[in-house]
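Below is one structure, written out as structure tokens; comments come after it.
Of the protein chains in this complex, one is absent; all others appear in place.
Showing chain A:
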Amino acid sequence: MPLVNGGKIVDDSFVKLAVDTPLPESGDILVPAERFIAEADALLKRPGKVGVIWPNNRDIDELVPYLGKVAAVALVFPTFRDGRAYSQARLLRERYNYRGELRATGQILRDQFVFMLRAGFDSFEVKKQADAEAFMQTAKRYSVFYQPTGDGRITALHRRMQLRHSEGVGT
């Protein structure tokens, strides 16, 4: 499954561990939430980055105390129809100021890229090679956004205000 990060297809430095996979001595690891919570101290002490795979039905508040220590949070879309992780992503970015890698995993297709970028994801485990290759093109599909989110893009409402002021209309 190709990984897109920073808009480009990249190698994934993280190795995914299951709940009972023996811990490798070094290297970056992504571990399931329950294992991470149970073994956080040990995992964070070892060399290499630690990321956590957080399911979409587990309260994100539980992860908050660790946000400064994890290098990546992988949120899960079991199917592209299940949009819970969009809310989790926005909470992590906008409420808890999480600045590390925020990865979308599961059934990730090109038709969700814009929504995901706007919700704060910057890393994508894309299901189809062709979708990964089309990432930049798809990400630029829209130039108009109606809602303010933490991605900082100006909304249509505010762009209109700017245009009005710059044209001197109504002043």
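Basically, contacts are C-beta pairs under 8 Å (C-beta built on N, C-alpha and C of every residue); 3 or more make two chains touch, one makes a residue touch a chain; residues count from 1.
By definition in this document, contacts and distances are computed from a predicted model.
Selecting from "Hydrogenase formation protein HypD", "NADH dehydrogenase", "Ferredoxin--nitrite reductase" or "Glutamyl-tRNA(Gln) amidotransferase subunit A", the unshown chain of this assembly corresponds to "Ferredoxin--nitrite reductase" (UniProt protein name).
Contact with the chain that does not appear here is found for just one residue of A:Asp28, A:Asp82 or A:Glu133, A:Asp82. Considering the full assembly, A:Arg90 is the residue among A:Lys16, A:Lys49 or A:Arg90 that touches the omitted chain. Residues of chain A that touch the chain left out of view are 80-84, 86-88, 90, 95, 109, 111, 114-116, 118-119, 130, 141-149, 156-161, 164.
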